[in-house]
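Below you'll find the structure I mean.
Only one protein chain is missing from this complex, and each of the others stays in its spot.
And then subunit A:
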Amino acid sequence: MASRDYMHRLPDSGGSLSRPVSFSRRWHIDVPLLALLILLCGVGLTVLYSASGGETHYVRRQAVFLCIAFVAMFVAAQVPLDMYRRWSPWLYVAGCGMLVAVLFVGVGAKGAQRWLEIGGFRFQPSEALKLAVPMSVAAFLHRRTLPPSFITVVGALVIVAVPAALIVRQPDLGTSILIAASGLFALYLAGLSWKMIGGAAVALVASAWPIWEWGLREYQKQRILTLFDPDADRLGAGWNIFQSKAAIGSGGVYGKGYMQGTQSQLDFLPESHTDFIIAVLSEEWGMRGALLLLLLYVLIIARGIYISFMAQQVFGRLLAGSITLTFFVYVFVNIGMVTGLLPVVGVPLPLVSHGGTSAITLMAGFGILMAIGTEQRRVTF
């Protein structure tokens, strides 16, 4: 059905008379972005090998995940943009339905229910919402006149709020905030008035105290407190941050050398192959390595912003912008958390931390970005 729909939209079925069609055009691949992503994943696997103490178990698993993720990216790039726009409400409804299901039949660990298990295969519905929410908001705004009216803003906020609230119930505050942010980015880029942004900011500050008092759980408060005084509880809540700062700081400018990081290799650094992997990189490759990694992220983000600038339709523009900015937020929140600037929330470093679901979602997002980037050509040629 859907596949047939795009088959006769392939470039070679139409304007193939003018000149030979390149690989990238034929398969809707943005070559600079692909190159940067491959580079980033290569760096990720290299650091992961060191972070897992020279054992190949995690590296092999992650390589398989990344292969699946690149396939997902490729498939996502082939889907015409209009189809994303038209199918986004259904994707959204299905996603929210699964989130409701998670609350009742979900499985999980450490007191949180985040997974659905179907036929022995586990997946996290909240991952699907990471794409479904910005897509739905962008699709919703696509048909409205911009800048959005008050009613439109309220509608968009409802779209954002429902899944965010469901995810908070799991509980998974970090993911909930990030998903809400991805929807709000779309709204912001659509031209949400500064007055409303200002009003929301004031409201947020004003509600800080009630949220702290009634909205946060004890472990969440602890993480925030740890941020301001990491030395207070070095062996308890502050342990992770104390060790990751020691790892990064002791790396210095040039690092201790690959596989030579004492913090990571001697297991002082917790979660070294997942959320705290940048501490491994910073310890072993020093500030040089950390800045090079940042540069890689900056180039990917720059390419994403470029694609959003070039997009012809509102939907593509908003979606591309939202995906790119959300990607940056992931990077910032993870690094901010590991370096002790932000409280510890479970956000992995995109495409570097070990983890399959997050990599697949991210790469699917980049596939959509490529679909947006190549969409204009479909129209033009």
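One rule holds in what follows: contacts are C-beta pairs under 8 Å (C-beta built on N, C-alpha and C of every residue); 3 or more make two chains touch, one makes a residue touch a chain; residues count from 1.
Convention: contacts and distances are computed from a predicted model.
The UniProt record for the undisplayed chain lists the protein name "Peptidoglycan D,D-transpeptidase MrdA", from the options "ATP synthase subunit a", "Peptidoglycan D,D-transpeptidase MrdA", "Cytochrome c oxidase subunit 1" or "Glycine/betaine ABC transporter substrate-binding protein". One of A:74, A:87, A:123 or A:188 touches the chain omitted from the figure, and that residue is A:188.
Interface note for the absent chain: among A:164, A:318, A:344 or A:359, the touching residue is A:318. Which of A:177, A:196 or A:305 touches the hidden chain is settled by the complete complex: it is A:305. The residue touching the chain not shown here, chosen from A:68, A:83, A:100 or A:146, is A:146. Where subunit A meets the omitted chain, the residues involved are 145-147, 149, 185, 188-191, 242-243, 245-253, 262-263, 266-268, 282, 286-287, 290-291, 294, 298, 301, 305, 308-309, 314, 317-318, 321, 325, 328, 332, 335-336, 339-341.
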